[in-house]
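Of the protein chains in this complex, one is absent; all others appear in place.
All chains are identified by letter, namely A and B, in their written order; residue positions are counted from 1 within each chain.
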Amino acid sequence: MDTNVPRTPPRKSATFDDYTLAEIRRAASTGIYDIRGAGTKRKVPHFDDLLFLGASISRYPLEGYREKCGTDVVLGSRFAKKPLELKIPITIAGMSFGSLSAQAKEALGRGASAAGTSTTTGDGGMTPEERGQSRHLVYQYLPSRYGMNPDDLRKADAIEVVVGQGAKPGGGGMLLGQKISDRVAQMRCLPKGIDQRSACRHPDWTGPDDLEIKIHELREITSWEKPIYVKVGGTRPYYDVALAVKAGADVVVLDGMQGGTAATQDVFIEHVGLPTLACLRPAVKALQDLGMHRKVQLIISGGIRSGADVAKALALGADAVAIGTAALVALGDNDPIHEEEYRKLGTTAGAYDDWHEGRDPAGITTQDPVLAARLDPVKAGRRLSNYLKVMTLEAQTVARACGKSHLHNLEPEDLCALTVEAAAMAQVPLAGTSWIPGRGGY
Amino acid sequence: MHELDLKALGVTAINQKLYHIPKDTNERHWVIRNPMGQHAIACGVDAPLLIDIMGHVGFYCGGMNKEAEITIHGHAGVGVAENMMSGIVWVKGNASESAGATANGGLLVIEGDASSRCGISMKGVDIVVGGSVGHMSAFMAQRGNLVVCGDAGEALGDSIYEARLYVKGRADNLGSDCIEKEMREEHLEDLAKLLDRAKMKHRPQDFRRYGSARKLYNFNVDHADAY
């Protein structure tokens, strides 16, 4: 044997990579699919793939700090007698008491109120803490109707009929029992410690024609005062937005696949839905075709992280954005300060997603009183309001550079794309060209 | 007694009238004429009123009711007394789909039949049906009592939690995790009271009780077929 023959080095399969192999072994040994929180972790085309075209000679920029750039937004002006008037176009997405600690909910309310925006309940009803701390509170109307009652409905500032969410459009799902504490169980009328299998459809209506009747009932009960939002997961945004409008929505909330969740099957989070970037243009087109753009407001969510993302979403036609995961990070979720404890849970700061297990060292996605007490709602609220204000300043900075005296005056024409994929999805030209894939004209 | 003509006033004006009656009023009895199958009639009432609706109603009649006693002298559409909190909704005729859906409290009486999904996701309400109920009734029912004096349709009590189901007639197609359970003394007593409140003349001994096997309460792969 010639010992000098080069050996083929060990080669791992690209198809069966280490992560995939580990998942097969995990499924084989546990007999249950992976359930986790947060949103998609795979890379999908996103707002990062877009750039703004600042003003220079052909257009004139506005002076930062001196020349005004408005950020306010009115949500629900179509039918509601009392639309929401927010100072900034960044709202806090629905997250339930149950998935989050009472302290975390309070902190969200404090932070949002300080920044002049709204926060949203979740699947589990309205707590007095969050109502008390939230200047503008949107009350979610979900298939489970946990904690639903007419008093809270009337206490809300707006009602969000949840048809779906970006992390699991079309899905109900299952929240494992570990987090179902006494208080959560009592609010949801369920025994403590059992899995919650949530329904994928509402119990008493199906489809836009019946939704129209349901919206009518909610308007009656709230005396036609409250804006009615309809929230959908991003899958067929053109049709779904059009049908929400036909069903009578004041506001449509569209959640792309990067949108987070408290707990769902990993296969759902990673394999169902459209990237947020790909949702926007068809949704706006639907509103334009119906003559309803800016009349029925569009809130986009799913992976919004910065003022740049806000400005890009608005430029593509949204009226506002909603943040969930980013807000939790602002409160202190996945902070490296807890690294030692994350390691004990077999993970690392930045990757912790077992939000359903209730062992969050940051005291946010937990019902454990000891862990939850770690989160100071006042300090965490302050952090959130700082973050919201920074995002707003960033968006204003970009908008002024594009010569806009209001964020809503940003347009798709202020953008170009770095990749062909992003150019196609956002329907803006590839940088340095006039080519919009699908429209010809290179 | 005060009369409200729905044809002349419309649903919104009538509901607004009902919402603004002072809690301590003596004018407790209201009669709504010409409901014509319209939706959301007398939903969201929050006072101990006696409301008689003279005819068939559309969707969500008596939805989210608190304290009021609403009698529908006709058939009820989808979601009658949905999410009721307290009080009574009494249907003289049949009820359509999702009667008493997610209701938390109070009493819903349906003298005729109820369609599919009766008591879906119920959270504490008592429902008494004089006739039969359709398929998927008491789906994911969390709490409360559903009494059926006739037969139960397919998949009764699918994915049920802690609600109690009593059926006098046939219930030969139970949903996932729903099983027949022993009728003990306390159940006979509860059932007798419910039948009495609903003015139904049946012997509690003639009913069978159904409830959760609690096999889906904590995930086990060997029960995966049930999901």
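Here are a few things to note about the model shown:
Heads up, the rule we're going with is that a residue touches a chain if its C-beta (ideal position, glycine included) is under 8 Å from a C-beta of that chain, and two chains touch if they have at least 3 such contacts.
Basically, contacts and distances are computed from a predicted model.
The complex appears with one chain absent; UniProt names that chain "Amidophosphoribosyltransferase" among the candidates "Amidophosphoribosyltransferase", "Amino acid adenylation domain-containing protein", "Putative ABC transport system permease protein" or "Spore germination protein". Only one residue from A:209, A:340 or A:413 touches the chain missing from this view: A:209.
From the options B:44, B:77 or B:157, the residue with contact to the chain not on display is B:77. Here the missing chain is touched by one residue of B:135, B:187 or B:209, and it is B:135. Even with one chain removed from view, chain B keeps its contact list with that chain: residues 36-39, 55-59, 74-75, 77-78, 93-94, 96-97, 115-116, 134-135.
Across the interface with the omitted chain, chain A contributes residues 201, 206-210, 212-213, 236, 239, 243, 246.
One rule holds for everything that comes next: only the chains that are shown with their structure count from here on.
Spacing of chain A relative to chain B, judged by their CA centroids, is 36 angstrom. Put simply, chain B touches chain A in their complex at residues 11-12, 15-16, 19, 39-40, 43-44, 46, 58-60, 63-64, 66, 78-79, 82-83, 85, 97-98, 101-102, 104, 117, 120-121, 123-124, 139-140, 142-143, 159, 161-162, 214, 216-222, 224, 227. Those residues of chain A whose C-beta lies close enough to touch chain B in the complex are 30-32, 144-145, 148-150, 153, 174, 176-177, 188-191, 193-195, 197, 199, 203-205, 210, 213-214, 216-217, 220-224.
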